[in-house]
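The complex appears here minus one protein chain, its other protein chains still in place.
Chain naming follows the written order as A and B, and within any one chain the residues start at number 1.
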Amino acid sequence: MKLARTAILAIASVSLGSAAIVQAQDQTEEPEMSELERRLDVDSVLFNATIKEEPDDDLLELGRLVAMGSSENGGSGMACITCHGVDGEGDGSGAFPRLDGQAGWYMYKQLQDYASGDRPNRVMSGIAQRLTEREREAVSAYYAAMPSGDLDTAHGSMDGTLLQWGGQLAAVGSAEKGIPACVNCHGAQGTGLPPSVPYLAGQYAGYMELQLELWTDGTRDNDAMDVMSTIAKKMTEEDMRAVSEYYARVSNPATDGAEAQAEYDMPAAE
Amino acid sequence: MATELPKTDVVIVGAGWTGLAAAKELADAGQRCVVIERGDWRHDATNFGAPEEHDELKYARRKEHMIDTPTKTLSFRNNSDQTALPMRRLGSFLPGKGLGGAGIHWNGQLWRPLPSDLQMRSHYAERYGESILDGMNVQDWGVTYDELEPHLDFFDRVCGTAGVAGNLNGETQEGGNPFEGPRSADYPNPPMKASPPLQMFRDTAAQMGYNPFHMPSANVTKAYENAYGAQLHPCTYCGFCERFGCGYFAKADPIICIYDVVKDHENFELRMNSQVLRVEKSADGKTATGVTYIDENGQEVFQPADTVCLNAYALWNVHLMLVSGLGTPYDPETGEGTVGRNYAYQTIAAASVFFDENVWSNPFMGAGALGMTIDDFNGDNFDHTDLGFVGGGYISANQTNGRPINYQPTPPDTPSWGAEWKQAVRESYLHHVGIVCHGSSVAVPENYLDLDPTYKDAYGQPLLRMTFDFPENDRKMSAYVLSKAEEIARNMDNVRAVGTVNRAAEGESYSVVPYQTTHNTGGAVIGTDPATSVVNRYGQMWDHHNVFVFGACLFPQNLGYNPTGPLMGLAYWTLDHMKNDYLQNPRPLMDA
Partner (left out) sequence: MPNFSRRAVLMQLGASGLAALTPGASLAQNRYADLDTQPWSFLDGNEARFLASMADVLIPEDDFPSASQAGVVDFIDLQLAGPYGKGAGLFLEGPFRDGAPEQGWQVDHTPATLIRTGIARLESGDTRLVDLDASEREDFVTRLSEGEDFDLGDVPATTLFDEIWSLVKEGYFSDPIYGGNKDYAGWRMVGFPGAHAYYADLVDKNAPFPAPPRGIAHVPGSSRSASTSRALTGSDADTQQEEG
């Protein structure tokens, strides 16, 4: 077998095909764009935001347009920001997760799965279907490059014992119930393992709890080999609530601006 | 004077794969089982989670999950002219300790024996004439593939084995191993994915007329409920398998597959941190009365039992027999006696393949049983006429890990340190795969286990003494199989260099220093003749009918496969006969 030389950097070796390249429209570049581009100088941010190839200005600009609902194809639908916010911060309703700093390839794959129906969702399916291949890549890279800080979310009061149980499930799982720890795949602090595994730290409790329910009843089964369904089925509603509320309260510095700045100021490692 | 505890039905020495399987099966059969384990309690969920478990220094180098050498080791020499000296540091093989035993840090390469492997003497004698086995203690197992098949199949459903069947009820199947014995059922799970080097190996081997297939894997590929109702999860290809526990519930191990479903059984009791010293015998010596051990408080206690099961690691089972006076020790001068006889190992060689930069092996994306294999040169799958040896091995491109302290591939003729070494490691690391030749090991009269006359362990007992070197037969076999592996390697595309290593090369003696494999076999072998075996074909000691023996110590010689599959087939075979025959009427199940 001859293996063709691959030029791609990320592992998602999907052909670019004939996706329409949407040129950046004549909008003045906003400060936040230069901020995003600067952040890509940080290895971990660049890796997080690389879907098929390293994002360039055009891709990020396209991503921003898609997010604003004004790109060629995506523009006819809804703007991401309507529900997920200008900074990708989502809201606490349970339906709209935060996207800022989320694993880029993971978000891209969700869009693919929404479009194909592998992740059923009436609203997102329609939106994803209207996006071109390149627009899905662009908007995923755009949100992935954003800094994810801590949200100013007021958490409801919680039974301390339940939170502690959630923390225990996250860190060491349950030998009794046969539940492996979340940290195995979602990273030590729940900050995700890009490209495939999303962060949980700082995500909305309502969203995570809902997803666990969807994994349990099989509505959602679009991860590799359906491992999340296997795990969720072993959890009680209380387990789901405990671990979701726990992770919602964990600080997420995964792609935090301050850390990135500190690293940016360092001499290159090589 | 040891404190005597209340009597139990069955005492089981060791909480690994065979010990926990015995406890589960016998507890279900109404037997009160006490399992005694020298190490700590642990669980996949609480003890093996990433990222802490992914610590190469702690587990692969300092060997935290392994036997504690200062308290338990053996002495070693290549031949009886040498003085055996203690194996002071772990190296060539890595026995485990703790709940799950070595079963928590295996790779999950889950094989079945070939039908001819189990009848090795009669098979070779019939096909080539008896003289081809001259100078070897090669013998039949006394149990056939057809007899073991239901038990091998059951263990596949305990582990959720992933693979492609090559022979379903006698029908050859596309994509599987055409040489394997007939399976009564397909693998429970589909095969693992194939990394780029494995895809290349498969294509090249097929072009050369060989029969490549996915290595059978107990790294599970789908969510799976096993035969006992325990749940396994799919493998993430994390690359921390051998020497590590699996926090993903993806590598079948004795804890998640068996312990979890027996731990609350009313007939099950587990005693951790308890070191068995010896099996006690009745006054007439014909039966065992129980075991004496040092409990977790350091007290010596006696646990009486109607039945004793020896489920320690292969070497330690033999040690326990020798220090307890069970059976008759083997005497290499006279060839008489059986305990310690037919010790064998595994004959490992490998071709090392260095690709150009177009092939990304990314070796850290791996799994213990991620391999693409050919069986064309294993067992008697090829004509041995005029080759000058018996046996063989599988050839497998394996991608188990890229942990960088141990994984530093460099092309042939690279200096072993310094600037050129550093550059070569850097250039090779992401573009390399190893093709292992996993070879059989025949038993010969000169290789055996006995007690050391000089050195003692922390409990004051003599160390087990291993006398072993690679038999000439195996050196020839290994060179031959390696030449075939090298040929495949050189036929692969995008290859810039091929290196080889052969632990059994002519002129080299077996060494306990470099890691080879934790596949020590024999010393208490199974058979139908008490003159050449320690246990009868049911795993029952000839000399003490209420002692049953489990594990790779039963193998009359080592086959070209990893031992866990065959030894678990034997375990369930033995347990079947215990449950359905022996326990109703305790007696010798075969006439001596």
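To be clear about the criterion, a contact is a pair of C-beta atoms (placed from the backbone, for glycine too) under 8 Å apart; a residue touches a chain by one contact, two chains touch by 3 or more.
Quick caveat, the model's predicted, so the values are computed rather than measured.
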{"item": "Left-out chain, listing which of the shown chains it touches", "value": "A, B"}
{"item": "Absent-chain contact - pick from B:L99, B:A162, B:C235 or B:L326", "value": "B:C235"}
{"item": "Residue touching the undisplayed chain, where the options are B:I12, B:A27, B:A45 or B:M87", "value": "B:M87"}
{"item": "Candidate in contact with the missing chain, chosen from B:K7, B:K58 or B:K579", "value": "B:K58"}
{"item": "Residue among A:L111, A:V197, A:L212 or A:A242 touching the omitted chain", "value": "A:V197"}
{"item": "Touch with the omitted chain, as defined above, among B:S195, B:T414 or B:T521", "value": "B:S195"}
{"item": "Contact footprint on subunit A, counting only the chain that is left out", "value": "3, 6, 8-13, 42-44, 47, 185, 187-189, 191, 193-197, 224-225, 227, 252-256, 259-260, 262-263, 266-267, 269-270"}
{"item": "Sites on subunit B contacted by the missing partner chain, in the whole complex", "value": "50-52, 54-58, 61-64, 68-70, 73, 76-78, 82-83, 85-91, 193-196, 199, 234-240, 359-360, 362, 364-367, 370, 402-405, 408, 416-419, 422-423, 425-426, 429-430, 454-456, 509-513"}
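Methods note: only the chains that are shown with their structure count from here on.
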{"item": "Rounded Å distance, subunit A centre to subunit B centre (Cα mean)", "value": "43"}
{"item": "Residues on subunit A engaged by subunit B in the complex (per definition of touch)", "value": "1-6, 171-175, 178-181, 183-185, 187-188, 224-227, 229-231, 234"}
{"item": "Subunit B residues within the subunit A interface of the complex", "value": "43-46, 49-51, 196, 199-200, 203-204, 221-223, 230-231, 233-234, 236, 247-249, 256, 260, 358-360, 493-494"}
